[in-house]
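Input: one structure, supplied below.
In this view, the complex is presented without one of its protein chains, the others remaining in place.
Showing chain A:
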Amino acid sequence: MQQLTAIITGASEGLGKSFAIELARRNINLVLVALPGSGLPQLAAYIRKNFNIRVDELEMDLTDAENYHNIFNYLQLVGITAHMLINNAGLGNWSWFEDKNIIFYKKQIELNVITPVLLTRLFLEQAGSKTTSYILNVGSLGGLFVVPKKQVYGATKSFIRYFTKCLQLELSGSNVRISLLSPGGINTKPELLVMNNKLKGIARATILEAEDVARIAIDGMLRGKKEIIPGAVNRLLVLLNSMLPAFVKESIIRSRLKLILKR
(Lines give C-alpha, C1' and ligand atoms only; values in the text may rest on other atoms or scores of the structure.)
Protein backbone atom coordinates (compact mmCIF):
# COMPACT_ATOMS: atom_id res chain seq x y z
CA MET A 1 0.00 0.00 0.00
CA GLN A 2 1.08 3.54 -0.76
CA GLN A 3 2.51 5.56 2.13
CA LEU A 4 -0.16 8.05 3.21
CA THR A 5 0.39 11.49 4.73
CA ALA A 6 -2.06 13.28 7.03
CA ILE A 7 -2.25 16.99 7.83
CA ILE A 8 -3.46 17.68 11.38
CA THR A 9 -4.27 21.21 12.49
CA GLY A 10 -4.12 22.13 16.18
CA ALA A 11 -1.85 19.12 16.65
CA SER A 12 0.10 20.09 19.76
CA GLU A 13 -2.53 19.55 22.43
CA GLY A 14 -5.70 17.74 23.38
CA LEU A 15 -7.55 15.90 20.64
CA GLY A 16 -5.04 17.01 17.96
CA LYS A 17 -2.18 15.35 19.84
CA SER A 18 -4.26 12.17 20.19
CA PHE A 19 -4.91 12.20 16.42
CA ALA A 20 -1.16 12.48 15.83
CA ILE A 21 -0.35 9.48 18.06
CA GLU A 22 -3.23 7.42 16.65
CA LEU A 23 -2.18 7.99 13.02
CA ALA A 24 1.48 7.39 13.89
CA ARG A 25 0.45 4.00 15.33
CA ARG A 26 -1.17 3.26 11.97
CA ASN A 27 2.06 4.08 10.18
CA ILE A 28 0.77 7.23 8.49
CA ASN A 29 3.20 10.11 7.88
CA LEU A 30 2.31 13.36 9.59
CA VAL A 31 2.29 17.06 8.85
CA LEU A 32 1.56 18.70 12.19
CA VAL A 33 0.34 22.29 12.33
CA ALA A 34 0.05 24.29 15.56
CA LEU A 35 0.74 27.69 17.10
CA PRO A 36 4.36 28.62 17.90
CA GLY A 37 5.23 28.01 21.54
CA SER A 38 2.68 25.23 22.00
CA GLY A 39 5.22 22.40 22.30
CA LEU A 40 4.95 21.19 18.70
CA PRO A 41 8.69 20.52 18.08
CA GLN A 42 8.85 18.36 21.24
CA LEU A 43 5.81 16.35 20.16
CA ALA A 44 7.15 15.92 16.62
CA ALA A 45 10.54 14.78 17.93
CA TYR A 46 8.92 12.32 20.33
CA ILE A 47 6.81 10.76 17.57
CA ARG A 48 9.83 10.53 15.25
CA LYS A 49 11.81 8.77 17.96
CA ASN A 50 9.08 6.23 18.71
CA PHE A 51 7.64 5.49 15.27
CA ASN A 52 9.18 4.77 11.93
CA ILE A 53 7.35 7.54 10.05
CA ARG A 54 8.09 10.92 8.56
CA VAL A 55 6.89 13.87 10.65
CA ASP A 56 6.93 17.46 9.41
CA GLU A 57 5.99 20.29 11.73
CA LEU A 58 4.73 23.73 10.83
CA GLU A 59 4.44 26.29 13.62
CA MET A 60 2.00 28.94 12.46
CA ASP A 61 -1.12 30.91 13.31
CA LEU A 62 -3.98 29.63 11.15
CA THR A 63 -5.93 32.86 11.49
CA ASP A 64 -3.23 34.45 9.34
CA ALA A 65 -4.59 34.10 5.78
CA GLU A 66 -1.16 33.67 4.15
CA ASN A 67 -0.61 30.49 6.07
CA TYR A 68 -3.23 28.44 4.17
CA HIS A 69 -1.07 28.68 1.07
CA ASN A 70 2.12 28.35 3.10
CA ILE A 71 1.16 24.84 4.20
CA PHE A 72 0.63 23.54 0.68
CA ASN A 73 3.56 25.48 -0.78
CA TYR A 74 5.72 23.79 1.82
CA LEU A 75 4.35 20.35 0.95
CA GLN A 76 4.97 20.94 -2.75
CA LEU A 77 8.51 22.10 -1.98
CA VAL A 78 9.36 18.92 -0.07
CA GLY A 79 7.44 16.73 -2.54
CA ILE A 80 4.66 15.49 -0.29
CA THR A 81 1.08 14.92 -1.41
CA ALA A 82 -1.32 14.70 1.52
CA HIS A 83 -4.27 12.34 1.33
CA MET A 84 -5.73 13.02 4.75
CA LEU A 85 -6.79 16.30 6.30
CA ILE A 86 -7.88 16.51 9.93
CA ASN A 87 -9.50 19.90 10.47
CA ASN A 88 -9.10 19.88 14.23
CA ALA A 89 -7.91 23.36 15.24
CA GLY A 90 -10.65 25.32 16.96
CA LEU A 91 -11.38 27.79 19.69
CA GLY A 92 -14.07 27.11 22.28
CA ASN A 93 -15.83 29.30 24.80
CA TRP A 94 -18.31 28.98 27.65
CA SER A 95 -19.34 32.52 28.44
CA TRP A 96 -22.20 34.96 28.01
CA PHE A 97 -22.14 36.79 24.70
CA GLU A 98 -21.25 40.14 26.30
CA ASP A 99 -18.34 38.66 28.25
CA LYS A 100 -15.93 38.29 25.30
CA ASN A 101 -14.67 41.07 23.07
CA ILE A 102 -14.96 41.34 19.30
CA ILE A 103 -11.32 40.34 18.76
CA PHE A 104 -12.07 36.99 20.40
CA TYR A 105 -15.15 36.30 18.28
CA LYS A 106 -13.36 37.31 15.08
CA LYS A 107 -10.54 34.90 15.89
CA GLN A 108 -12.98 32.16 16.86
CA ILE A 109 -14.93 32.44 13.63
CA GLU A 110 -11.75 32.61 11.55
CA LEU A 111 -10.27 29.52 13.16
CA ASN A 112 -13.47 27.45 13.39
CA VAL A 113 -15.02 28.40 10.03
CA ILE A 114 -12.68 30.07 7.55
CA THR A 115 -9.66 27.86 8.26
CA PRO A 116 -11.32 24.45 7.67
CA VAL A 117 -13.16 25.68 4.55
CA LEU A 118 -10.09 27.12 2.89
CA LEU A 119 -7.82 24.24 3.89
CA THR A 120 -10.36 21.76 2.50
CA ARG A 121 -10.41 23.70 -0.78
CA LEU A 122 -6.62 23.74 -1.11
CA PHE A 123 -6.26 20.16 0.10
CA LEU A 124 -8.63 18.80 -2.57
CA GLU A 125 -6.77 20.74 -5.25
CA GLN A 126 -3.43 19.07 -4.45
CA ALA A 127 -4.77 15.61 -3.60
CA GLY A 128 -5.92 14.80 -7.12
CA SER A 129 -8.48 12.11 -7.89
CA LYS A 130 -6.35 8.99 -8.38
CA THR A 131 -5.90 8.04 -4.73
CA THR A 132 -8.68 7.99 -2.14
CA SER A 133 -8.53 11.10 0.04
CA TYR A 134 -9.97 11.52 3.50
CA ILE A 135 -11.17 14.63 5.28
CA LEU A 136 -12.21 14.65 8.92
CA ASN A 137 -13.95 17.78 10.12
CA VAL A 138 -14.15 18.14 13.87
CA GLY A 139 -17.62 19.41 14.69
CA SER A 140 -19.39 19.07 17.99
CA LEU A 141 -22.61 17.79 19.44
CA GLY A 142 -22.93 21.49 20.21
CA GLY A 143 -23.60 21.95 16.49
CA LEU A 144 -26.78 19.92 16.97
CA PHE A 145 -28.09 21.13 20.32
CA VAL A 146 -28.63 24.74 21.24
CA VAL A 147 -26.59 25.27 24.38
CA PRO A 148 -26.51 28.58 26.27
CA LYS A 149 -23.09 30.20 26.68
CA LYS A 150 -21.92 28.47 23.50
CA GLN A 151 -23.61 30.92 21.10
CA VAL A 152 -20.75 31.58 18.67
CA TYR A 153 -18.92 28.27 19.17
CA GLY A 154 -22.12 26.26 18.56
CA ALA A 155 -22.91 28.38 15.51
CA THR A 156 -19.46 27.73 13.99
CA LYS A 157 -19.95 24.00 14.57
CA SER A 158 -23.41 24.18 12.92
CA PHE A 159 -21.65 25.75 9.97
CA ILE A 160 -19.19 22.84 9.87
CA ARG A 161 -22.10 20.39 10.01
CA TYR A 162 -23.83 21.98 7.01
CA PHE A 163 -20.58 22.40 5.10
CA THR A 164 -19.55 18.77 5.63
CA LYS A 165 -23.00 17.30 4.84
CA CYS A 166 -23.22 19.37 1.68
CA LEU A 167 -19.74 18.42 0.49
CA GLN A 168 -20.64 14.77 1.10
CA LEU A 169 -23.46 15.20 -1.44
CA GLU A 170 -21.32 17.08 -3.94
CA LEU A 171 -18.48 14.56 -3.67
CA SER A 172 -20.54 11.37 -3.57
CA GLY A 173 -19.20 8.89 -6.10
CA SER A 174 -15.79 10.59 -6.11
CA ASN A 175 -12.59 9.39 -4.52
CA VAL A 176 -13.02 11.71 -1.52
CA ARG A 177 -14.37 10.52 1.83
CA ILE A 178 -15.44 13.32 4.09
CA SER A 179 -16.53 12.65 7.66
CA LEU A 180 -18.03 14.78 10.38
CA LEU A 181 -16.86 14.07 13.93
CA SER A 182 -19.46 15.11 16.50
CA PRO A 183 -18.00 14.47 19.93
CA GLY A 184 -19.57 15.43 23.24
CA GLY A 185 -17.22 16.71 25.91
CA ILE A 186 -13.59 15.60 25.83
CA ASN A 187 -11.21 15.60 28.77
CA THR A 188 -8.23 17.49 27.40
CA LYS A 189 -6.15 20.05 29.29
CA PRO A 190 -6.93 19.58 32.97
CA GLU A 191 -6.39 23.26 33.78
CA LEU A 192 -9.23 24.16 31.41
CA LEU A 193 -11.56 21.40 32.45
CA VAL A 194 -11.95 21.58 36.18
CA MET A 195 -15.65 21.88 35.31
CA ASN A 196 -15.79 18.41 33.78
CA ASN A 197 -14.92 16.91 37.15
CA LYS A 198 -17.92 18.50 38.75
CA LEU A 199 -20.39 16.92 36.31
CA LYS A 200 -22.47 14.00 37.48
CA GLY A 201 -24.61 11.23 36.01
CA ILE A 202 -25.59 11.49 32.31
CA ALA A 203 -23.63 14.69 31.79
CA ARG A 204 -20.51 12.92 33.07
CA ALA A 205 -21.10 9.95 30.76
CA THR A 206 -21.01 12.23 27.68
CA ILE A 207 -17.37 13.10 28.45
CA LEU A 208 -14.73 10.90 26.82
CA GLU A 209 -10.95 10.69 26.84
CA ALA A 210 -9.20 12.28 23.84
CA GLU A 211 -7.33 9.09 22.90
CA ASP A 212 -10.60 7.13 22.70
CA VAL A 213 -12.28 9.81 20.57
CA ALA A 214 -9.26 9.87 18.23
CA ARG A 215 -9.26 6.09 17.78
CA ILE A 216 -13.01 5.94 17.08
CA ALA A 217 -12.78 8.93 14.73
CA ILE A 218 -9.93 7.53 12.63
CA ASP A 219 -11.66 4.14 12.40
CA GLY A 220 -14.82 5.90 11.20
CA MET A 221 -12.99 8.15 8.76
CA LEU A 222 -11.16 5.23 7.11
CA ARG A 223 -14.48 3.40 6.70
CA GLY A 224 -15.93 6.52 5.07
CA LYS A 225 -18.54 7.07 7.80
CA LYS A 226 -20.52 10.25 7.20
CA GLU A 227 -20.98 11.19 10.83
CA ILE A 228 -19.02 9.83 13.74
CA ILE A 229 -20.53 10.21 17.22
CA PRO A 230 -18.22 8.63 19.82
CA GLY A 231 -19.84 7.20 22.94
CA ALA A 232 -23.10 5.26 23.38
CA VAL A 233 -24.67 7.92 25.64
CA ASN A 234 -23.99 10.60 23.04
CA ARG A 235 -25.56 8.48 20.28
CA LEU A 236 -28.61 7.99 22.49
CA LEU A 237 -28.88 11.75 23.00
CA VAL A 238 -28.82 12.31 19.24
CA LEU A 239 -31.49 9.66 18.76
CA LEU A 240 -33.67 11.24 21.45
CA ASN A 241 -33.12 14.62 19.86
CA SER A 242 -34.55 13.37 16.57
CA MET A 243 -37.59 11.85 18.30
CA LEU A 244 -38.59 14.44 20.87
CA PRO A 245 -40.99 17.19 19.75
CA ALA A 246 -39.55 20.68 19.55
CA PHE A 247 -41.51 22.07 22.52
CA VAL A 248 -40.17 19.35 24.85
CA LYS A 249 -36.57 20.09 23.83
CA GLU A 250 -37.16 23.77 24.30
CA SER A 251 -38.46 23.27 27.83
CA ILE A 252 -35.44 21.08 28.70
CA ILE A 253 -33.05 23.75 27.48
CA ARG A 254 -34.99 26.47 29.34
CA SER A 255 -34.86 24.54 32.59
CA ARG A 256 -31.10 24.08 32.09
CA LEU A 257 -30.76 27.78 31.41
CA LYS A 258 -32.57 28.55 34.68
CA LEU A 259 -30.02 26.37 36.47
CA ILE A 260 -27.17 28.27 34.85
CA LEU A 261 -28.76 31.65 35.59
CA LYS A 262 -29.13 30.73 39.25
CA ARG A 263 -25.38 30.31 39.68
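Methods note: contacts are C-beta pairs under 8 Å (C-beta built on N, C-alpha and C of every residue); 3 or more make two chains touch, one makes a residue touch a chain; residues count from 1.
Please note the rule applied: contacts and distances are computed from a predicted model.
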item	value
The complex's invisible chain, by UniProt name, from "RNA polymerase sigma-70 factor (ECF subfamily)", "Segregation and condensation protein A", "Sugar ABC transporter permease" or "NAD-dependent epimerase/dehydratase family protein"	"NAD-dependent epimerase/dehydratase family protein"
Contact with the hidden chain (one of A:Q3, A:N27, A:Q42 or A:N73)	A:Q42
Listed residues A:N67, A:Q108 or A:T188, member touching the removed chain	A:T188
Which residue of A:L4, A:I21 or A:V138 touches the chain not shown here	A:I21
Touching residues on chain A - with respect to the absent chain	17-18, 21, 39, 42-43, 45-46, 49-51, 186-188, 190-191, 197, 209-211
